[in-house]
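Complex shown without one protein chain; remaining protein chains in place.
Entry: chain A
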Amino acid sequence: MRVLLLALRRLAASLPTLLIVLIGLFLLLQLAPGDTVDALVAQIGGGDPRMIEELRRYYGLDVSVAVQLGRYVWRLLQLDLGFSAIYGKPVADVILERLPTTLLLMGSALSFAFAAGMALGVLAAQRVNRWPDTLISTLGLIFYATPSFWFGLMGIVIFAVNLGWLPAGGIEEIGAGYTGFRRFLDIAWHLLLPTLTLALIFLATYLRIMRASMLEVMNLEFVRTARAKGLSPGRVISAHVLRNALLPMVTLIGLQAGTMLGGSVVVESVFALPGLGRLAYESVVQRDLNTLLGIVFVSALLVIVVNFLVDLLYARLDPRIVG
């Protein structure tokens, strides 16, 4: 009941966020020179002014910005993302084709960064200021300071080109026609390098937060109580420290979901993955306003959903949160 109430309140609070993001972006894109019709006309190598006028009317670009915005929001309310002039099909279809790849990449990178960051953080905190801690912290700093495209490229050079162990790009073997479990393995094999590349940067953050948070909790009084109860060091960590130390980590997931979407643009480009990030980049270049707005809508939705889940998880973990 408590958690349900909290959930409803969070959901209500996220609706204005969504609206502000969309309207803001719509107006921002109006500032950029040129529109879809300009891009289309440029692609087909020019056209006469009458045809351009026709196209503008066809795509609804001939009316004022306010009316365009009104129409767009009205269509959104009916869950209609509009039509992409560049791809020649509904935006929803374009996005749905690309969404699974991005979700898969983000999900696996997030899980890996979280799990590995947590494990390394615990390890570092337990041996604080001794060599394992120094080693882990230094590694974390290196991961954090290195741009992800460089990691990606080096990964490709070493593991795909020189060693030939992993594929250089793509989401699966095209034309192999694998099905079922074989296909799953194939995709996992293809995603290994992109996931690691995307995860390494975030791993560093998780590691540092987990280490700091463990050190803080280990100094709290209830940990002393636990030791005075006669628990073994391992039990003290697993039964008392870990869950308390995880609270800031969980908050971080919500914050990083958005950053990760941004990071996936780079990674998808490096590994030629057909995902949302690359789609966003292409639509900017092609002035495909509808597709871009659709992507932002879906991304914002994604971030809101992740944060919503994080809030629920947090409320489950911490009984002090009230709805």
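Everything below uses one rule, namely that a residue touches a chain if its C-beta (ideal position, glycine included) is under 8 Å from a C-beta of that chain, and two chains touch if they have at least 3 such contacts; residues count from 1.
Basically, contacts and distances are computed from a predicted model.
One chain of the assembly is not displayed; among "Cysteine desulfurase", "Sulfite reductase (NADPH) hemoprotein beta-component", "SoxY-related AACIE arm protein" or "ABC transporter ATP-binding protein", its UniProt protein name is "ABC transporter ATP-binding protein".
Residue A:Gly230 is the one among A:Pro33, A:Gly88 or A:Gly230 that touches the chain not shown. Of A:Ala239, A:Val285 or A:Leu301, it is A:Ala239 that touches the chain left out of the display. Among A:Arg9, A:Arg75, A:Arg130 or A:Arg182, only A:Arg9 touches the chain left out of the display. Annotation for chain A: contacts to the undisplayed chain at residues 9, 220-222, 224-232, 235, 239-240, 243-244, 317-320.
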